[in-house]
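With one protein chain held back, the other chains of the complex are shown just where they sit.
Chain lettering (A and B) follows the sequence in which the chains are written, and residue indices restart at 1 in each chain.
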Amino acid sequence: MKKELIKSKSNFNNPLKKTPFYEKFSSQMTQGYWYDWSGYKAASIIQDQELEYFAIRSTTSLFDISPLIKYRIKGKDTEKFLNKLTVRNVILQKNNTVQYTLWCNDDGHVLDDGTLFKFSEFDYRLCCQERHLPWLLDTAIGFDIELFEETDLVAGLSIQGPTSASVLNNAGLSIINTLKPFDFVTIKKNILISRTGFTGDLGYEIFLPNQLANNFWDKIWEAGKYLGIKAIGFNALNIARVETGFIVANSDFITAEHAIRNNRTRNPDEIGLSWMVDMSKPFFNGKDAIVKIRKNNLSKYVFAALEIDGKEPADGAIIYHDKKHEVGIITTATWSPTAKKSIALASMKLPYGQKIKSNLWVEIYALRELEYYKMMKKVSIVKTPFVKLKRRTLTPPLKN
Amino acid sequence: MKSYDVIIIGAGHNGMAASIKLAKTGRKVLILESSSEFGGMASSNILLNDNVNQPLPHLINHLCSKSIKDLDLIKYGLKTKNFFIPSISVDKNQNYISFSGSYGSQIDGIDSNEKANWEKLKKRMFFQANLLKKFLYKSPINRENNSLFDKLDFLKTGINLRIKGREEFQEFFRMMLMCVADILEEEINNDLLRGLLAFDATLGINLGPRSPTSYMGLLYRLAGEFNGAQGAQIFPEGGIPKLIETFYKSSTSAGVEFIFKNEAKNLIFENNKVTGIKTQNGEEFFADIVLSSVSPIKTFFDFIGPQRLDTGLLREIKSLRYKGNVSKLNLLLNKIPKSSFLSNEQLSARITYTPSINHVEENFNPSKYQQLPEDPNFELLFPSIIDETNINDNGIIASIIIQNTPYSLKDGWDSSKKLLYSKIMLTLEKIFPDIKKSVLASKLISPLDIETIFNVPGGHWHHSELQIDRMYSLRPVFKYSSYRTPIHGLYICGAGTHPGGGISGKSGINAANQIIKDQKQNNHYYEKRID
Partner (left out) sequence: MNSQHKNYDVIIIGAGHNGLVNACYLQKAGLNVLVLEKNDWIGGAAVSRELTPNILYSNCSYVCSLFRPEIMRDLELPKHGLQIIGIEGGTTFTQDGRYLANYRNYHSKRREMARFSVKDSEAYERYSRDVTRQCRFIQPLLMRTAPDPASFKSKDIGEIFYLIKQFNELSPDQMAETIRFWTMSISDYLDEYFENDVIKASLALSGIIGTALGPMSPGTAYVLLHHYMGEVDGSIGSWGYARGGMGAITQALSSSFKSFGGELITESEVENILIKNNQAKGVALKNGNEFYSSNIVSNADVKRTFLKLVDDKFLPPSFVKKVKNFKIRGSSGKVNIGLDSMPDFPAVPKGDPCIKGDIHFTDSIERMEKAYDDWKNGTWSKDPFLDMMIPTATDPTMAPPGKHFMSCFVQYCPPKVYGKDWTQEKKEAFGETVIKQIEDYSPGFREKIIHMEIRTPKELEDEVGLTEGNIFQGELTFDQLLFNRPVPGYAQYRSPLKGLYICGSSTHPGGGVMGAPGRNAAIEILKDLKKPTSHARSAYEVI
């Protein structure tokens, strides 16, 4: 141990690590739009953002999800531990399924959201955006479990789009035909395929040991050759996820351990995830607080999905009631190429967005050749998803 | 099915104090005690030999008139010696000062100049301690108790402080967080007097006199009073066991039931609401309210359990500093020892070996690194000399409290005890040349022993460190400083809660008041709910 530490390389010149798929993505990249995803080099755009979006919605897209933080939790008390940690009841989760979940701090404020893969009642994988080791280890006090991070051991690839099932079939993975949404299957060489994704479209996510990454890519690439397969960056994915109404931590809400300022943290009800909180299960982190919040109506914000007049994107815009009072802020906005609408996710101050849903406006400043067009656009509150696709849930999946 | 209104865990002074308050309101109260005796850390289950025992504490300085009245202690036999126990601060060269009355109202061994200095300082300290005193008898202000009415106390204190004049007002805010050494060095010159005060300020906590905030330790001590005499240390007739007995008698007379030798093991709770206690031998007792007077570490970790604690709270409990640093040495002597410079009468004083501030500080230094001091400071009392009723045929007891002897030692306690004993004897021989020969029996109790004997994690006198960052609203932790816990109906009242140490029953009384108030108001906190 000691020797290894002495010899360890300087960390200053490689702040961002490369993922197992790095070579594959970078070889296709034409402009070098990289960004920092939890300390890994991840692509924003591979070649063309719009075309990449259309790959998601009309053919097959490949997106590198290796930087997802992955924790493995094993042992006798795994379920008890996860039931204390998260707000959903993991005992109700079936083996070989994925659960979208979140976890809270003492005050019932959301620490992060993530997905939970259940291999068995003694073996789970938790995937999330941020690192939470201290919180997880402290939560584990009193439970007989083993918990470790396997981000660097497991590569991830998201294969999304209407032809994705066909691509996988071409690659000899017909086993996916029986997968319903949120199911997963582990095939030989420890390759895990789940029917999940962040696009609201037909799609699969593959988790596999690092050393298999290159070969697996090649196989999929070959299989998708005539099915419009395309490597994509985050920007395209981001449009698809807004169309679906998915929120992203530290973009649509601030996670509780990051918030420096007062009142920036949010409880599950305030970010539209109240359905997740299972009050019928025994104690979990934040339960006491959430009971109190609900009983005394202490929630101050509400999550809203908005359709905005016109076509200008409204990122970060302020929402007004009656064009006068500030009642909220848009957290993410985009033009939806599929719905042909300007859409947005927003956080609104109660009672606006819940009891008061009309006469809402956003103020958009559109900079065009060094002059601002200042607009008040009418918004209406709608239900997510903005784009609903039947193929997302059809089992067996549609093939092309 | 054995059903009560309130079950109290632990028959220490706080548990018993709470039981008296609660039983007097007509509640049916049970006290569960794991040992065979009442009194907790003040109980007499430390045997010197077959016939003699001497409990850990030997003096009281925090049993305020209000506690005595509230708990009817006089009615049940509390008598005290009709004098306050003086302190004599000695060094190894036969110098000493004698510090008597209610906290040094008389001092012998210093010149008149120094006396004037002391009077001035004392007056100021008494004033400041008095301001803080009223907060000892209340649930602290916190997230739950923060009405305007609660805050009024602060305003009132502020006004009281301000009308005392600009100087006092300023000095209060300046001195509050200072180290005791600086204050003493500003005002007085006598090393023995400074040493004594430095010792008093830091006894029982992990601070040296040069650690900022250590002055608060002295104020805390001075916030105690007896019959209006501030800072007075008294010796109950018959010793501490007799005092504890008055608690017990008052408690039983109020109708409290005691069960001994039955250790509370698990809390029974359903729907987040406490329903009772399961004991080690499998018995179950039921009540809507359980009040734990044991250490918060134990309450939160053993009774509630880490699995039931929000992780943030768990972190805080885990970070409580709960390791004690005070040891006790009890000696049984075959005769009254003869001092080379103290008169026989002076042996009924508390004799402290506190030569100077630096000496106390130097003793504190090794304790930071889990080592024993070179030349330990201690206080010595001869209970059998102070109180004839305490004399028995077996001999004379010397009760010694040794400072800065940490819970965990790098060399381990087994091998260190002998060393510590010989170090103490070395100093004692400078005062009582023949003492070594007259020792019939001796018993050294380290913080580690306190942990095992009294079931207090860390063996800390105050259950958890009594420093400013863990006082008042921050004791034991901010969220649960009103004697409540995350489990509805489970309350805490040990020394780990506000106001903390000293045999005073204050934490118990405050907790009982909180319970009564919560039940009366049918406080949201107390309401049943379905999980």
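Quick note on the criterion: a residue touches a chain if its C-beta (ideal position, glycine included) is under 8 Å from a C-beta of that chain, and two chains touch if they have at least 3 such contacts.
As the structure is a computational prediction, the values presented were derived from the model and not from experiment.
In the complete complex, the residue from B:Gln467, B:Thr485 or B:Asn510 that touches the missing chain is B:Gln467. Note on the undisplayed chain: of the listed residues B:Ser65, B:Gln94, B:Gln170 or B:Thr452, the one touching it is B:Gln170. The residue touching the chain not shown here, chosen from A:Lys180, A:Lys225 or A:His258, is A:His258. With the whole complex as reference, residues 2, 5-6, 8-12, 14-16, 36, 39, 107, 131-134, 137, 149, 257-260, 262 of chain A touch the missing chain. Residues of chain B that touch the chain left out of the display are 142-143, 146, 162, 166-167, 169-171, 173-179, 182, 186, 207, 210-213, 315, 319, 321, 361-362, 365, 368-369, 467-469, 473-474, 478-479.
In this text, only the chains that are shown with their structure count from here on.
Chain contact summary for the complex, chain A toward chain B: residues 80, 84, 105-107, 135, 138-139, 141-143, 279-280, 282-283, 285-289, 291, 295. Within the complex formed with chain A, the residues of chain B that make contact are 272, 305-308, 310-315, 318, 479, 486, 524, 529, 531.
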